[in-house]
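Every protein chain but one is kept in place in this view of the complex.
This part shows subunit A:
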Amino acid sequence: MTVSAIPSDNGTAMTIKITGRFDFSSHQEFRQIYENASPDIKVYTIDMAEATYLDSSALGMLLLLRDHAGGDNSDIRIKNCNEDVRKILTISNFGQLFRIE
């Protein structure tokens, strides 16, 4: 699996694209992306279009990102989920913490 980051033009938003299985093996990579991100970034978008699956470690990573981005004040969107990914987000009720589009 790979994680890649695309910053937006004005530097206040970032899109993180997940490809393949999103699990513990991408922990290091995922963390590096948001830890190295500019503090000006206010909106994170996780693009799941190419993601096939996520496990509970991936949910944990999303929580870490949320914490990093300001907890309850963070603005994190998750988009283009396939059915399996959406199901996992639904079961864990992550819709209460993230904007799932």
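Methods note: a residue touches a chain if its C-beta (ideal position, glycine included) is under 8 Å from a C-beta of that chain, and two chains touch if they have at least 3 such contacts; residues count from 1.
Everything that follows uses one rule, which is that contacts and distances are computed from a predicted model.
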Subject >> Omitted chain (choose from "Small RNA 2'-O-methyltransferase", "ABC transporter permease subunit", "Fused response regulator/phosphatase" or "Peptidase M48 domain-containing protein") - UniProt protein name >> reply: "Fused response regulator/phosphatase"
Subject >> Selected residue (touches chain absent from view) among A:10, A:38, A:73 or A:93 >> reply: A:93
Subject >> Hidden partner interface residues of subunit A, rising order >> reply: 24, 55-57, 59-61, 63-64, 67, 88, 90-94, 96-97
